[in-house]
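Have a look at the structure below, then the notes.
A protein chain is absent from this complex, but the other protein chains hold their places.
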Amino acid sequence: MTYFLQQFLNALQLGSIYALIALGYTMVYGILTMINFAHGDLFMIGAFFCFIAAGLLKLPFVPTLLISMAGVALLGVAIERVAYKPLRNAPRVSAIITALGVGLFLENFTLVFSPYPQSVPTLIPNQTWMLGPVSISSLQIIIVLLSIGLMILLDLIVQKTMIGMAMRAISWDKAIVPLMGVPLNLIISITFAIGTSLGAAAGVMYAQAFPVIDPYMGIMVGWKAFISAVVGGIGNIRGAMIGGFILGLVEIMVAAFMPSTYRDFVAFALLLVLLIFRPHGILGKPRPQKV
Amino acid sequence: MPLLQIDHVTHYFGGLCAVSDFNLALESGELVGIIGPNGAGKTTIFNLITGVYRASKGSINLSGTELVGKSPSHITTLGIARTFQNIRLFKDLTVLDNVRIAHYSQASYTPWESLLHVGRYQAEEKRIIEHSMELLSVFKLDHLSDELAKNLPYGSQRRLEIARALATHPQLLLLDEPAAGMNPNEIMQLMEFIRWIREDFNLTILLIEHQMRLVMGICERLKVLDFGKTIAEGLPWEIQNNPLVLEAYLGEEGGEL
Amino acid sequence: MKQPSSAFTVWRARWETIANNRKALPILLVLGLLLSFAIPQFNLVNPYIQLIIMYVGINIILTTSLNLINGYMGEFSVGHAGFMAVGAYASAVLTTQVLPSELNPWLFPLVVLAGGIAAGLVGLVVAIPSFRTRGDYLAIVTLAFNMIVKSIIENIEAIGGPRGIPGVEKLTTLPWTFFWTVLAVWVIRNFIYSNHGRGVISIREDEIASDLMSVNTRQAKLLAFTISSFFAGIAGALFAHLLQFISPRVFDIIKSTDILIMVYLGGIGSITGSVLGATIYTVLLEVLRPLGMWRMVLMPLVLVLLMLFRPRGIMGLREFRWLIPLQDLLGSKRWRQKKEASDATPAN
């Protein structure tokens, strides 16, 4: 039981990182029905911003986090404007392939400047407390609380603000939104900014939790976060959060109670089984198609 | 026995009743029209007959075979073909290929013969091309056979859609607003054309139309729908002067505003 | 009139003559076959280039087969390397563990075929639940499939687990690569220009209309997906016996991404495009090797620019005429000639 609780804490930590990245996938999908395959790599860039700010500029945690989020948000918006926007009326896959290309570009561009894995300095004083038999670290607390805080903030933005309303309206019917006087492109840019900055925050936390980073780290984590978004119901924000935590839980528990090499197998097999029974994910709803 | 017998068909979308207790018996060779204002449920009836939607209640019977629950491709092979309100051609394919695809269930060669281009492949393809070209020439489209469907003028696209539907060898043809976007002159030609294909291809035709000129001109019987319900049926001239129908189209007259 | 006489137009005219000349095809094939024997025999080019040529062939098979799903059927499959892995492992297990090694060179074509069949069967199993809903469902399923295959292999010690199978015999030769590449391209081309293939293409154009034109869309999808994974398996088998070492890592999602890029670079819905895409991508990566890591920065940029200016890829939906069967090319023309002839003859 102690062991289980201990693992549960680890699962929360990993799950919150997946959830943060999954939000970026799901937000972009929600408004543009496009899979932003470069998102995992923006997470990686977030981690590298952390490396630059913390390792080279010796900044403390909060400025590092803010710089990383702002930098990646700018990058995300720029990518949308330059690479995705011109393809909004092209075949849908063209944009997806472009995203794939952008992702590869980000990976390899980073690789040119950082051919070797880099280690990121820890910015959070590592302290461990014992809650009964379960040990809990300051890092774990910060990652989980910060992620949950960001998610609540996002949820507030989406549910309570005009911008959030506009985002939801776009996901319902993009064509009508301009008729209400709402500038479509601005909202899309804001969505990219928010989604990618959450990915960057995940990158910073990941770099703190697993302090060795490399340009390809975003691929696997990104795909898994994407899967989380699908499990939760792609396009659904709360679904992405749930999906992220489920995937984190499954991965950690499989690794804890089975040979760790089964981890990916069980995680993905579970996904397939879930999709057979709920093709639209946990919170996703099918929208009737008009013939 | 009627060719098509629809009994008590009802269909819901979510909670909304799109078609309620629809009945129709079509005798072989008839030409019947379904009219009604926008959103009356006309296209839904076509979608129910062709298996795109599955009727919530009721039965649809084609010369003794129950259609409810069958897949659209199966229903097509049983002898029902249709066109669409908003032309649904295979836009990036040639005119000839559009018609060839409609021969899918008639081509009698196996996937293996497809992969290796052996056996019946050559003979069958030759037959399909010839049959397709014959059809296209009947529709005066043979000279455009190698054009992409999307490059055809609107009127020709409409005709191609009918040609494609006929390639499936239907007994019953469903035309969904064939005159949409046509001017009075073109509508006159279309009327001639529909009469003529009915004779030539031995068809029973059910059509949905807004252009009253066309409906009044060629239909033998009419059914009028509003809000998913049949509000009137009968001969064209009866319908034309039926106050319920006038109201459905033009709105009610008089009354307090 | 001004005569355009630049080297480019001359070159272009020549290219079009070759590209559209049907007689060129058998000549090219015979020439190719002879060359494929002659090159290794007389060492016409150095072994490194021979290796590249073989990779080009394998990539052509992969690209053409994936194009069947992503380009012709209009679905989005992203885990092609998973099927490649099935073919590679099935064949490598046969040559390293099952068959007596002295028979390997003789049985190699059957081994490759076995790899293809294994992948085709797996493909069918994956396809059955995958086409329930349209859209990105297949993308997710194939993505998960790719990762599951990799994970399963890692967990089977009998086939080397995460370490893979070392010491696979080098049985893939230039003539064999040539043979399988031509066979794959030919068969997939045949399929596309057949009743079943047209059904598959009509699904891309408009699935509902396709269904209503009597196309059994479910059957067509399963058929196309099985064929596509079969050839991915063939490519995997050739790949395993060329690389001489396979491990689960070789067939991860990055490999799948490579194949996707080749498909969209060359152009969706085009066999010519797939051949060009695979060739250009493979060769370019080698040619740009002197740039070091910058080539990996450059290539994605090229892809993005291409998508922005040609969203359907280099040859999207277009084909060299000599790849198209005569009846598709001339069917309508012949019919018209026949009609004119019969119209000219007065009826009795």
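In order of appearance the chains are A, B and C, and numbering begins at 1 in each one.
As a working rule, a residue touches a chain if its C-beta (ideal position, glycine included) is under 8 Å from a C-beta of that chain, and two chains touch if they have at least 3 such contacts.
We take it that contacts and distances are computed from a predicted model.
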| Per UniProt, what's the omitted chain called: "Acyl-CoA dehydrogenase/oxidase C-terminal domain-containing protein", "Amino acid ABC transporter ATPase", "Ion-translocating oxidoreductase complex subunit A" or "Na+/H+ antiporter subunit G"? | "Amino acid ABC transporter ATPase"
| task | Name every shown chain in contact with the chain that has been left out of the document. | result | A, B
| field | Candidate in contact with the missing chain, chosen from A:Asn36, A:Ser171 or A:Thr191 | value | A:Ser171
| said: If I consider the whole complex, including the chain that's not displayed, which of B:Ser20, B:Ser73, B:Ser132 or B:Gln211 touches that chain? | reply: B:Gln211
| So which of B:Phe13, B:Trp112, B:Tyr154 or B:Trp196 would be touching the chain we can't see? | B:Tyr154
| Residues of chain B in contact with the chain that isn't shown? | 37-39, 87, 150, 152-154, 157, 177, 180-184, 210-217, 227, 240, 246-247, 249-253, 255-257
| remark: Contacts from chain A to the absent chain lie at residues 162, 165-166, 168-169, 171-173, 175-184
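Just so it is clear, only the chains that are shown with their structure count from here on.
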| query | If you average the C-alpha positions per chain, which one ends up nearest the average over all of them? | reply | C
| query | How far is the middle of chain A from the middle of chain C, if each middle is the mean of its Cα atoms, in Å? | reply | 34
| message | As a quick test, compute the distance in whole Å between the mean CA positions of chain A and chain B. | response | 48
| task | Among the residues of chain A, pick out those that touch two or more other chains and give their numbers. | result | 291
| message | Using the touch definition from the top, which residues of chain C touch two or more other chains? | response | 208
| said: Give the list of chain A residues in touch with chain C in this complex. | reply: 35, 83, 86-87, 90-91, 93-98, 100-105, 108-109, 111-112, 115, 219, 223, 226-227, 230, 234, 259, 261-265, 268-269, 271-272, 275-276, 279-280, 286, 291
| message | With touch defined as at the start, can you tell me which chain B residues reach chain C in the complex? | response | 50, 52, 71-73, 76-77, 81-82, 84, 88-93, 96-97, 100-107, 109, 111, 113-117, 121-122, 124-126, 128-130, 133, 137, 142-143, 145-146, 164-165, 167-168
| note | Listed in rising order, the residues of chain C that touch chain B in the complex are 187, 190-191, 193-199, 201-202, 205-206, 208-217, 223, 227, 317, 325, 327, 331-332, 335-336, 339
